[in-house]
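Note that this complex is displayed minus one protein chain, with the remaining chains in position.
All chains are identified by letter, namely A, B and C, in their written order; residue positions are counted from 1 within each chain.
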């Protein structure tokens, strides 16, 4: 299961498929963005290198969400920062390690035609406008995702995202500095996810991404020690899928556009999120198990499903579950 | 995996072990209760029949927590109420079906020497004292657990448990009517679990059980329909373990006695919760996969672990992870 | 299909065919390998999307259907909400199934057996009949119904038992078809109530298998007891999980979904609730 195909093929560097011609059945519009297909790279997974973005785009991703970028570079926590829990689930406390807005804007400055959504993180509304200014002129930056839900960094992410007032201020501050879509990423924290989504929407957000990792922990029983250097981190992967589907369903039911994220590993998972109301899906942890072929596999699976159901475009199934 | 041993043995009704003599290494004290071992039955699993309680006690459970009992009987939701998600995880929305305080107090009135903790649920502080009155004279009722965290019944459970004021009022109302220990069961809702635990403790609760199921959902992709009749339910089993360990760790770190619950399937899981700070553990979903032998198996596993680590009693390892 | 399939996860199946047995009973045929391999007496949890989920015994599909590899069936009596939804399904409709669950009727060393079934309690007995037939066990089956037009499975029983010595007895309460009276009246005549000795040689039967309304089964049990006959009865209780975690199916310290559904005379003799009371959806005990 965990023995990656890639690992066993020395010499050949990857086994991802070559890019397929874009399939109109898979094209979606979310937050005003037209994407060739609904599979996006989730923030923080393979998220700092333009060369890697190009590779993921070739491998079939519909869009790329970058690692969450802060105004200053962050080194992040000491290792272990990522722990596999088995069953396609992971725990991480990377600590928002990122090169900072300045270096990252240079990284992606040479446009290569890859649609990039820059994920931003900060501890107050003041920090966002200067970042937006660095990225907004770049043509390949198609929008922003705001990480208000990282569950394991003090005064950033979730601690901000649990505060409806701060959420509103941040959304407004960013919207004031850009005409590009702004997506707010929410999670399961100490506030009602639907309420935060509503506040974000009312403050001008174009869509919501749900969900981030869930605050969690693992202790090694032979040593009695927490494994993550930060002790507490965020749970991702298959384990959080049912909770994520619920959030997508409830946010979508409130009439807010949503991008689904959390435990999507197969095309069936992606379809489940879309039925729940997602307009697009983000894939993170699954790359660890299925490698970057996962984008093309999920795209192909959705396509076959649509054919079988006699649907012309994936947007026709978005939110179908609300009928029942 | 899921093919139960029991299922394949017609004629023989069970394959649980006969009861072992109580082992002093496993005896624990939690919320002032002396239990022969730290494995308790979680609320809502096999929780309404005294005969079953007797069987579970014979099979090795240290104590029994009943199904959550309300003042009036509740029929609960229509089926499907329980859905297996694979990987030892389940989704349920039983809807707090229970026979009501009157019928249940008769059910358990004939004492059979089984330590029963009655789980109570209600929508306001007014509902609890009359229930306590029905149970308090029963000698086999050793305490109460208050379900302030059921994530899928309107105006009960979590909707109450997210409100610190109401939590405080409920704890005080119950404590006023009994000298038996009162345990508050918390979960991951729309409030900070540690904060709620603190409020409960300060209001007089003797311990906290963490955690209940996590609000979640599953949609069948062939039909596009939510599977649970209530659409949204609670996620239990292996998937929630890392989130549950985190809650136990944080609540215990705040100096509050905790009973761990959520995804405990093996003795290793139980030890992980105890290292995180739990004084006892509750086992629910694992019964679906490992059958009721799970109590004896976990007890035996903990015992061997203690021997290997040169510990005399399981309480010595409770909270060890806080050292690191 | 993966080899290590998790029987607890819902499998979507498509209805291939529907057979009208009586005005209120239909048989639904579908393909599902695991269900097709169910043992006699096992049941499925059947999901009717956005409707209900009900325990249902696994029926045998008609052996004359071509292309019935991996086929299984359900036989439903239209009753209340859930069963009516199921009854109204059509070929091509989707159901979900999980399981099969529960233990099985055991044949053991038995050579001559009696089957007593009422209503849809006949379903697991049909699967048993098929097995008895291939094991060449002498089989007598009593099919109980209220009235002629509610009789079903008579032809099916004869067909399933075609390779072994067998007798199919039909009773109707109003005498409109077959013997008049209850199935248990016919049984009483067969086992000459109380007079039979517990000696294998003289006994007409080695074992009685029964499934149907609990009060019928209680009577079967009593008759068998007075004739010192072994019994295997498949009990019904309200079920939610089907896997032994919710407790709704309990009778005494038994969880019918996981420990049962089939119990022998020794086990039945210790069940104070057998034939006397059951638990409703809230878990309260209600007398029959």
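We adopt the following convention: a residue touches a chain if its C-beta (ideal position, glycine included) is under 8 Å from a C-beta of that chain, and two chains touch if they have at least 3 such contacts.
The structure displayed is predicted, hence computed values, not measured ones.
Put simply, the missing chain touches A once the whole complex is considered. The residue touching the chain not shown here, chosen from A:46, A:108 or A:173, is A:46.
Touching the missing chain, out of A:78, A:126 or A:155, is residue A:78. For subunit A, the residues touching the chain absent from view are 1-4, 6-11, 13-14, 44-49, 51-52, 54-55, 67, 73-76, 78-86, 90, 94, 97-100, 103-104, 220, 222-223, 225-227, 229, 284-285, 287-288, 291-292.
The working rule: only the chains that are shown with their structure count from here on.
Contacts between chains trace an open chain of neighbours here, each touching only the next in line. Which two chains touch most often is answered by the contact tally, and the pair is B-C. The most central chain, judged by C-alpha centres against the centre of all protein C-alpha atoms, is B. When every chain is reduced to the mean of its CA atoms, the largest separation from subunit C belongs to A. Between subunit A and subunit C the centroid-to-centroid distance comes to 51 Å (mean Cα coordinates, whole Å).
The mean-CA centres of subunit A and subunit B are about 34 angstrom from one another, to the nearest whole unit. With touch defined as above, residues shared between interfaces to two or more other chains in subunit C number as follows: 50.
In subunit A, the positions touching at least two other chains are 324.
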